[in-house]
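Structure incoming, see below.
All protein chains of the complex are present and in place, except for one that has been dropped.
Order of writing sets the labels: A and B. Residues in every chain begin at 1.
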Amino acid sequence: MNDGIKINRIDSIFKDYVDNKFDYLKKIMTMSNEEIIKNLTESGLKGRGGAGFPTGSKWKFAAEQSSDEKFVVCNADEGEPGTFKDKEILLKVPHKVLTGMTACSKVTGAKKGYIYLRWEYKFMKNDLQKSVDEFNEELEKMKIDFKIYIVLGAGAYVCGEESALFDSMEGMRGEPRNKPPFPTESGFMGKPTVINNVETFATSTMILSFGGVNYAKLGTDVSHGSKLFSISGDTAIPGIYELELGMTLHDFVEKFGDGDTKAVSVGGVSGALVPRKKFKDTIIGWEGVPTGGAMILFNSTRSIYRILHNYLEFFEEESCGQCTPCRIGCQQLKKGIEAVKKGEEDPSYLDTLASLSKVMNVSAKCGLGQSVMNPVLSAVNNFREELIY
Amino acid sequence: MKKIINLTIDDQKIAVDEGTTILEAARKSGIKIPTLCYHDDLCIAGNCRICVVEQENMRTLPASCATPVAEGMVINTNSTKVRNARKFLVELLLSEHNADCTACVKNKHCELQTLAEQNHIREHTFIDLKDDKNYTIDKLSPAIIIDYSKCIRCQRCVRTCEEIQSISALSAAYKGKDMKITTFFEKPINTVVCSTCGQCVAHCPTGALTEHFYIDEVWDAINDPDKHVVVQTAPSVRVALGEEFGLKPGTIVTGKMVAALRRLGFDEVEDTDFTADLTVIEEGNELLRRLKAKLVDKDESVKLPMVTTCSPAWVKYCEHAFSDQLGHLSTCKSPMSMFGALSKTYYAEKFKIDPAKIVSIAIMPCIAKKFENNRPEMRASGYKDTDYVLTTRELAIMIKQAGIDFNSLKDSSFDSLMGVASGAGLIFGNSGGVMEAALRCAYMIVVGKDIPFEDLSITPLHGSEGEIVEMSVKFTGTKPEWSFLEGVTVNVAHANMLSNAYKIMDEIKNGTSKYHFVEIMSCPGGCIGGAGQPLPTNKAKRTARKEAIYTGEKMIEIRKSQDNPEIINIYDDYLGKPLEEKAHKLLHVPGFTPRKRY
Partner (left out) sequence: MATNEILIKELADQYGRKRTSLLPVLQGVADKNNFLTEEDLTTIGRELHLSGAQVFGTATFYSFLNVVPRGKYVIRVCKTISCDMKNKDDVVREIENMLKIKTGETTEDKKFTLLYTNCMGWCDKGPSMLINEMPYSDLTPDKVHGIIKQYSDTAD
């Protein structure tokens, strides 16, 4: 058994370690492309959105593509229920995100960068635009051929899926594309594109400032560094915390729970709904339960049925609707648990629903439909009685 | 040279070109992976997920239609994991679908039904979702019926309307559980930009999109002793109807078709090919008149190129998309509508039948003809010129209803008066056929000689499906009255599919078109690929029908429309001169109807 890393608060993202916010950029621009990639690779940084693709490799793949045009896209469509940290990054330290995007443009040769900002964050668009304008001016002063633009979303969770996000930027319905090809080969407008989320770009900036090897000293052999956690639900201290990766869920709940935690959604509604009996065995990280950072805590007064029903309603509305398993599967799962609860279906129907969620997990076109299984299986396997009675 | 990729599918070692999909590679090796949203005519969607397969060392099941092969890939198309997933996927689709199969026109021809059968679906695993859906049926169009309760959201219709026709009258709308295929603001299809070409119907895997049926109305007419029922059959019906009775695509069944029509009880069986010949004469003369007005009289109000109007979906599309360019359209009615008008005038007079008692039926490869015959312009006879239009498929249904053993029928021939046709009339069934027929006719009028091609077969016009075919004809040795055409090169083009029509019309609109005469057909390959033809549609079938049309022509001695004795007769006896008086009144439309683009 792994005891995990002790709870350890880090302050790399929201704190500035330079006098002038452009100092990060100035330092990074003195680095060679090879150095940038080397540092990112040594840091072990994986995409902070939850899918966990190594950031250094992603940038390298895009750099290796030959194309007349390439793009850098920052995914600010933070839509996973229980996540709110990217909003805070963009409000407080936007220059770190813009710097990370610029570092990526340097490596890949992209001339244009886009921030796809979810509509729900429109309230901050003007302020963000000011930061972007200021940053673009500095880029021009430094004779860096890269310009950043803001694109506003229009309300669709699935647009957080990278290829759906490109479709949306292209003026279409945000429907995930077939893969391969992957974005580094064919992304926005069919051109090689690096897409990372807000936190990943900000983290990249800090890695390039501290050095990849130093960053990798944090965390475990598999889950390097620290990341932001958005903590909500039954906790006395909700909010955003930067924590070293690799702690156990037990330690996490000790620190953030209200003393009566019965389950935690690790990774929002599309993550696992981990029951109390598994807290000790669950490492928060790639070796255990990976997460985009959403941690929703539930105490014993909460009905798992109500929670799962809420999740499934979210999924059936936010599925793009194009693929069979996700569009119809989500509806069936919601109807199914309702029917079992009402006694219209036999409790054994829950096993059919579990099987359905497994089929969705392997056959849905994108991560949205594939991940619906996580809370469903957790609930059916660990809280069966609550779903029946 | 493409790189060769080696992979294994179901233990078979396979080598294919790089870029091949798993589905294509499997098909090449005789392994059949079931599909649903996939269609050979359309781009890959990968949304139904029916074609998923298992790939070694991969957690998820990739969709074989959308996944390119990779070196060393090991694929299993029939593992337990795959079979379970596929079965669940079909069951999910069924839970949203109105599976009242016996009351569905697609019964036994439905791709979802076939999948249910293949996957041994014997019970309803999932909860019925239909009650939540507020499904409706849109029956307001005379051509197309949409039964939303049967839609499985595969988007084949959406891709058809966008890729083949460049119209996009249909789109996916909303998202999640509410996602549906619909029109602009969910309006009835007859009120939006739909051309009524019906290719969506031809590409729909279920009974969600069908033609508007008129079988019962036709039976009623046949069974009404007071009615005299005249039927005409379009050129391309005879090379496709056999498919409905198990014959190979491209089998010519003209004689059996005529015999069947007689057995069904039609009073008179005539041929649309005859009025195709008539169209050639009228259109050829209209072209020459326009050329003269433009070249000699310098009349700027006359529009060139002149564009054919045999294809009703094309005409409607043009009225929507190029409503300011309608002057380019030939005023000639289509062969069907010429026939309709003549059936209640010329025919009625000759056989002394009260036109009020004549019911004129057309068997067409086409769905848009059901819109055309309902146009207010098509009442030149004082009656509705063509009362009902049936598709090739509807005719097959009637033959089956009547218990006729089609394949054992003895050949019969068309009745006379409007039943004889030249080869030029027959080739109307193929894209480029109208152009070829018109050139044969016009060349003879202008030069007094046959156009110099072996057998009069203008092979440069026999292009392949979906391409814009261009040709130039130079007139030399013109007759005195056509001397203004001496040495003039006439540029012609023909194209099928409205996506190509758009390209041609865009040039015309911009003033950059070099053409004098253009033929447009809405459907892939022309009428042989019409939306009323036997299903499923695919390129191999369409090619076989196309070849059959050209083969059929070779069996007809008369090759030019003006040599058809019944054509000579009708002008001498009844119409007078082309484009004049009676011909003008009965065979041409007074104008076109500009329609909303959006």
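Rule of thumb we're sticking to: a contact is a pair of C-beta atoms (placed from the backbone, for glycine too) under 8 Å apart; a residue touches a chain by one contact, two chains touch by 3 or more.
Fair warning: this is a prediction, and the values are worked out from it, not measured in the lab.
Although one chain is not drawn, the whole complex shows that of A:170, A:351 or A:385 it is A:170 that touches it.
Touch with the chain omitted from the figure is made, among B:8, B:60, B:168 or B:374, by B:168. If you put the hidden chain back, the residue from A:52, A:238 or A:347 that touches it is A:238.
Among A:22, A:279, A:314 or A:383, only A:314 touches the chain that is left out of the view.
The chain not displayed touches subunit A at residues 78-84, 86-87, 118-123, 151-157, 168-174, 189, 230-234, 238-240, 265, 269, 294, 296, 298, 302, 306-307, 310-311, 314, 317-318, 320.
Although one chain is not displayed, its contacts with subunit B can still be listed: residues 167-175, 182-185, 192-193, 596-598.
Just so we're on the same page, only the chains that are shown with their structure count from here on.
Listing the residues of subunit B that touch subunit A in their complex gives 44-50, 52, 59-61, 63, 66-68, 81, 84-85, 88-89, 92-93, 95-96, 125-127, 129, 152-153, 155, 172, 174-179. Residues 156, 158, 173, 175, 178, 180, 315-325, 327-332, 335-336, 339, 345, 352, 355-356, 359, 361-365, 370 of subunit A touch subunit B in their complex.
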